[in-house]
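Showing subunit A:
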Amino acid sequence: MSLVLDIFTIVAVSAGAFFFLAGTVGLLRFPDTLTRLHALTKADNLGLGLVVLGLLPQAQQPFDVIKLIAIWLFALLAGATVGQLMARVARRERPTP
Partner candidate 1 sequence: MNTPTLFGLCAVALVGVGLYGLIVNPQPLRKILAFNLIGSGVFLLFGAIARRGATVGMGGDPVPQALLITGIVVAFSATALAVALVQRLFDEAGSVTLAPDAPARAPVEPPDA
Partner candidate 2 sequence: MRTIFMRAAMARGAGFFGFWLLLIGPNPADLVAGLCAAAAATWTSLRLLPPGGGRLRYAALARLALRFGQESIMGGVDVARRALSVRLPLRPGFVVYPVRLPPGPACNTFGALTSVLPGTLPAGVDHGALLYHCLDVEQPVAVQLAIDEGLLIRALGGTHDDT
Partner candidate 3 sequence: MPHSLSTPDVTTPGGLLLVLAVLVPFVGMLAGMVLGGRGTRRVALAILVAGLAIAIAIADALVRSGAAVVYLLGGWAPPLGVALRADGLAVVMLLAVAVVIGGIGAYARADFGTPPGVREARAPLLFWLLLLAVWGSLNLVFVSGDLFTLYVALELLTFAGVPLVSLGGSPETLRSALRYLLYALFGSVLYLLGAVLLYGAYGTLDILLLATRVHPEPVAWAAAALMTVGLLAKTALFPLHLWLPPAHAGAPAAASAVLSGLVIKGSWFLAVRLWLDVFAGVVTVPSAQTLAALGAAAILVGNIVALRQARLKLLIAYSTVAQIGYLFLMFPLAAGLAAAQLDDAAAVNGGLLQAISHATAKAAMFMAAGLVYTTLGHDRIADLRGVARALPMTLVAFALGGASLIGLPPSGGFLAKWLLVSAAITTAQWWWALVMLVGGLLTSAYVFIVVVRALAPAPEGWTPKASVPCYQQAAVLALALGSFLLGMAVFCPVDVAGIGRAVVPGIGSP
């Protein structure tokens, strides 16, 4: 049982790490501010979600699971709103037709 859970953790955390990698590559390669925002908000939030998912079986107490999920939801809300706010600022700084 423990082994299965550990394998689940390893798979999910690795997938999360992969999306952090993808997000960083996107930040490095994408051409302008707005496209880079896509890379940041989507890939990194998914990466965090997968890390959280992978850590769920490792939680020491049942309530820690709730906290982990809450952490992800807060980060998601922050990412979604900040992404939009930044997009507006970026659009204003360099207006694209």
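Basis for inclusion: all candidates are chains of the complex that A comes from, given by their letters.
Basically, a contact is a pair of C-beta atoms (placed from the backbone, for glycine too) under 8 Å apart; a residue touches a chain by one contact, two chains touch by 3 or more; residues count from 1.
For clarity, every value in this text was computed on a predicted model and none was experimentally measured.
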item	value
Direct contact with subunit A in this complex, candidates 1, 2 or 3	2
Touching residues on subunit A, where the partner in the complex is candidate 2	18-19, 22-23, 25-26, 29-32, 34-35, 37-39, 41-43, 45-47, 49, 61, 63, 66-67, 70, 76-77, 79-81, 83-84, 87-88, 90-91, 96
